[in-house]
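Heads up, one of the protein chains got dropped from this complex, but the rest are sitting where they should.
And now, subunit A:
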Amino acid sequence: MNDHVILRCEDVTVSFDGFKAVQGMNLELKKRGLRFLIGPNGAGKTTLLDAVCGKVKPSGGRIVFQDGIDLARRKEHQIAELGIGRKFQAPSIFPTLTVEENLELAMRQKRGVLATLRTRILSSERKLIRTRLEGIGLGGKGTLRAGGLSHGEKQWLEIGMMLMQEPSLLLLDEPAAGMTDRETDKTGELLQEIAQERAVVVVEHDMEFVRNFASIVTVMHEGRLLMEGTMDQVQADERVAEVYLGKRREATC
């Protein structure tokens, strides 16, 4: 397997009671870089992420991580331990824990029952958490209950938690949904920055956002790969236009 490839999806199929949400999808990701995954509603983007992180099991094909680890055989928490972080569309943080505690649990560490009983937070870890808090714009809010944060702050906290995991592959589902324009831009910059050290996949509907921050875009349609290329190439492509416009025409009927 190529050294520079961290994830390879080969002919992946996911079906729900006979309905094939993803059918024969192929995708290859390099160790570093930001990849946007777009496509009309129901194209299977989120389902593909679900299959990678173990939330759903593919009914066919292979998902290979790093040097030959078959993800289809692993459970969600094992996949997370391998270094794959997943952020869902709705912010999901732990509302009754403090912001710092949210980051503390996400931090790279042993995650067994006994390990969590014995461990004490080190001052180096505390420093790391503080630094991360600043990085996601929540400096000074560490001791507040996470449930009291605004929607945007919660999204940021969750991204911060993902980063504490130090994943080598990060899967994000519409990270900028519900954010203001300024927050969206900051999110984009943050994503570009963290993609310098790891592979990041972002499912996104906001074309403006994709245009501003994407280098390579993968377009999915009806569970398959439609095309892959730069944003300019994608925008110039007739099939892509048809898929999106076709949808729009249907919607106006």
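Here are some notes:
Assume a contact is a pair of C-beta atoms (placed from the backbone, for glycine too) under 8 Å apart; a residue touches a chain by one contact, two chains touch by 3 or more; residues count from 1.
To be clear about the criterion, contacts and distances are computed from a predicted model.
When the listed names "Nitrile hydratase subunit beta", "Urea ABC transporter permease subunit UrtC", "Membrane protein" or "Hdr-like menaquinol oxidoreductase cytochrome c subunit" are checked against UniProt, the chain not shown comes out as "Urea ABC transporter permease subunit UrtC".
From the options A:77, A:127 or A:239, the residue with contact to the unseen chain in the full assembly is A:77. Contact with the undisplayed chain is limited, among A:23, A:46 or A:165, to A:165. Contact with the chain that does not appear here is found for just one residue of A:66, A:98 or A:192, A:98.
Even with one chain removed from view, subunit A keeps its contact list with that chain: residues 53, 75-78, 80-81, 85-86, 92-98, 101, 104-106, 111-113, 116-117, 119, 121, 143-145, 161, 165.
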